[in-house]
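Every protein chain but one is kept in place in this view of the complex.
The letters A and B name the chains in turn, as written, and every chain counts its residues from 1.
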Amino acid sequence: MQDLRVQFFVSEGTVTAVDGVSFEVDRGEIVGIVGESGSGKTMTALSLLRLIPEPGRITNGRILYGEKDIAQMTDEEIREFRGNEVAMIFQDPMTSLNPVLRIGFQVEEAMAAHSRFTNQQSRDRVVPMLQRVRIPAAKDRVRDYPHQFSGGMRQRGMIAMGVSNEPSLLIADEPTTALDVTVQASIIELLRDLSRELRASVILITHNMALVASLCNRVIVMYAGRIVEQGPTRAIFKNPQHPYTWSLLRSMPRMDEVGHERLVSIRGLPPDLSKMPPGCKFHPRCRFRIDKCLTEEPPLAEVDPAQDARCWVLMKNIPNPEAEALK
Amino acid sequence: MRGTLVYIGQRLVLIAVTTILVSSIVFLLLHQIPGNAFLNETRQTPEALAAQLHHYGLDLPLPQQYSNWVNGVVHGNLGESLVNHGVKITPLLLRETSVSATVGFFALFVTIGLGLLLGVIAALRQNTWVDYFASSAAVVGYSIPSFVIAIFALLVFGHYFYIWTQGTVYYNVGWGDWTQIPVPAIALGLPYASYVARLTRASMLETIRTDYVRTAWAKGLKARIVVLRHALRNALIPVVTILGPLITGIITGSVVIENIFGIPGLGKEFITSILARDYNIVIGVFTFYAALVGLANLTVDVIYPMLDPRIRY
Partner (left out) sequence: MAQAAPISQPEVELTYEVPEQVTLLNDAWRRLKRNRIALVGAVIIGILLIVALISIIWTPYPVWLQAVGPTYQTPSLKHPLGLDQAGRDILSRIMGGALITVEVGIGSAIILSLIGIPLGLIAGFYRGKVDTIISFFINIWYGIPDLLVALILVFVLSDALHLIPRGVLVIIIAFALTRWMDVARLVRGQTLSLREREFVEAARMGGARDFAMLTRHIFPNALGPIIVQATFAIPAAVLFEAFLSFLGLGLPPPTPSWGAMAADGYHGMDFAPHIVLAPTVALSLTLMAFNWLGDGLRDAFDPRMKR
C-alpha cells in the first residue's frame, strides 16, 4: 500500500479517515494493525478490498497486489479478486452472517462465486471446510442457520467462508472482540494454524495488544488515520518509540512485570477527525511533547533498523519516562 | 412440520370462533332493528305476513333465532334472502366471492409487484431524482382514495379512451370478460402499492447497510446476487408483516370499487343488501368477510417463517 488516503464527504465537510498510509506485507507474514476506534485501521483494511462505504472514497494512493493496483481495478476484476486472492473476516459474526441463509450455503456461495471451483465442487467442499475450522459435527450442522450457532462457532463459520478459496492474504478485523475470552484463544490458534497451512499472509486488526504479541510478526500502530509507528513485534514491545505506543503498552497489565509498575492511562479522548489540530496529531494527549510538536507534523522516520516512528521526541531520548508520566 | 400443522389447526379453530363471535355482534345489532324487512312490500295480508315471518323463523324468540343461526353457520347454511325469496345465501355468496377474489388477487399482484419494484429501485438509487420521484409518487399514491383513482381511471379509460371498460359503466355488459379485470384491480391495488413501495424502500435501505451485505460484497459475489439474495430477502421480512392488514385493506376497498365498476362481487352485494334491508344477506356477507380476513392473516403467518427461519412456532 502506498500513500493511501481515504476521505469521507459529508455535509459538514470532509473527514480524512486515512492519510498517507504506506506499508508492505510479505508472503507468510502476520502483520498486526493496532489503534483505537477511529484510528483508521478498519478503513485501511476495507480499502484493500475496495469496500469503503459511501460517502467515502479512496482519494489518493496505490494498492499494489503483485503488479496490479487494486485502486484502479475494474469492477469485474475486483469482484473476482474479493474472497479469492484476498479475503476478509469481520468483527461480529452475528451481524456479519446472513440470518436467513444456512451456514453451509453461505460457505458454498463464497466458493461458487469464483471460477476456481464448479458448483458441484463448491458444494462438496463445504463440509471439509467446516471441519477444517474445527466445527464439531460439521456434517450435521451444515444445514443450520447462524442463530443456531454459538458465537465461537459463528466466527469459525466466517473463517471457513474466508479461507474457502485459499486466499494469499487474509484480513481479520477484530476477530475475537465479540467473543468470550475462553473462545478467543481457540480462534487465535485456529488462525495461526490456518495461515501456516495455507501459507497465507494475515493482516490482523485489533486494539488488543496481547493478541498482537502472541500472533504477529510485525506491528503497525495507527493513530488518527496515520501510521505512527511500525516494526517487528518484539522490537515494538520492548522498545516502543512513539509515545502513543508506549502509553498503550503501559496501560495494559503485563504478566512479566507484575507488581513493578503502575498502570498509566492515556489522557484525553480519541481525536475528532473533522477537527484535527495542527502539528503532530497526538500532541494534545502526549505527555512528552515539545513546542515543535504543536506546529509541525513529524514524518515517519526510521529510528532503528526495521522500526519507524513518527515523532520528534522519541522515547529513547527520554531518560525516565515512567517518572514523567506519573507526575 | 408437525408443529406447523398443529399451529394451523389451532388457528383455524380460532378463526372459526372469531368469525362466529364477530358475526354474532352484527346479528344482534341488526336484530335490534324494530320493524322488519317486509314492511317495504306492499299489499300483504296479515296472514301472508305472518307466514313470511314464520318461514324465516322471525317469529321465534331472539335467543332461539340466534342458536338456529349459529347452528346454520356451523353447517355452512347461511339462510335465505329476505328480499329475493327462495334464494339461498351460501351459494350466492360463494359465487360472488369468486368474482371478488379474482379482482382481489389481481389487485394484490399489482400491489406487491409494483410496490416491490418501485421500492427496490428507489432504494438502490437513493437520493437521486429517481428516488425522490418514486417516493413522492408513493405518498401521492396512498393518499388518494381508491375510489378517486377508480373515478379517474373510468374517466380516462371509459370517457376519453373508451377501451377496456366499455364506457363508464359495467352494468349493461355483465361480467365475464377478462378485460374487465385490470382497471378495477389497478384502482384497488394502487394505494397499497405505494405503501408497499415506501416500506420496501425503507427496509432495503437498512439491509443494504448491514454487516452481512458487506460480507457478501467481500466474498466477491455478483451484484445481482447481493441485492436479491442477501439484501432483498431480508428486506422483505418487515414487508410481509403488513401483508395481513394489506389484504384486509384490499377487501375493504373492494366494497367501494365493486360498486363503482358494477362488479358483481361481495362488496356490491353488501351495499345492495344494506340498502335493501336484506339483513340475512348482510349478516352472511359479513360472516364471509370475517372468515376471509382470518384465512388471509393465517396464510401470512404461515408464510412468515418461510422467509425468516428465526421464527418457529
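Methods note: a contact is a pair of C-beta atoms (placed from the backbone, for glycine too) under 8 Å apart; a residue touches a chain by one contact, two chains touch by 3 or more.
Keep in mind that this is a model prediction, so the values were computed, not measured.
Among the residues B:51, B:94 or B:140, only B:140 touches the chain that is left out of the figure. The residue from B:102, B:126, B:252 or B:299 that touches the chain not shown here is B:252. Across the entire complex, the residue among B:106, B:192, B:212 or B:270 in touch with the chain not shown is B:270. Contact with the chain that does not appear here is found for just one residue of B:6, B:21 or B:51, B:21.
The chain not displayed touches chain B at residues 18, 21-22, 26, 29-30, 32-34, 136, 139-140, 142-145, 147-148, 151-152, 154-155, 158-159, 167-168, 244, 248, 251-252, 255-256, 259-260, 270-271, 274-275, 282, 286, 289-290, 293-294, 297.
The criterion applied here is as follows: only the chains that are shown with their structure count from here on.
Note on chain placement: the centre of chain A and the centre of chain B lie 54 Å apart, centres being C-alpha means. Taken together, the chain A residues at the contact with chain B in this complex read 49, 51, 53, 79-84, 87-88, 90, 92, 95-101, 109-110, 113-114, 145, 147, 158, 161.
Residues 209-212, 214-223, 225, 229-230, 233-234, 237, 307-310 of chain B touch chain A in their complex.
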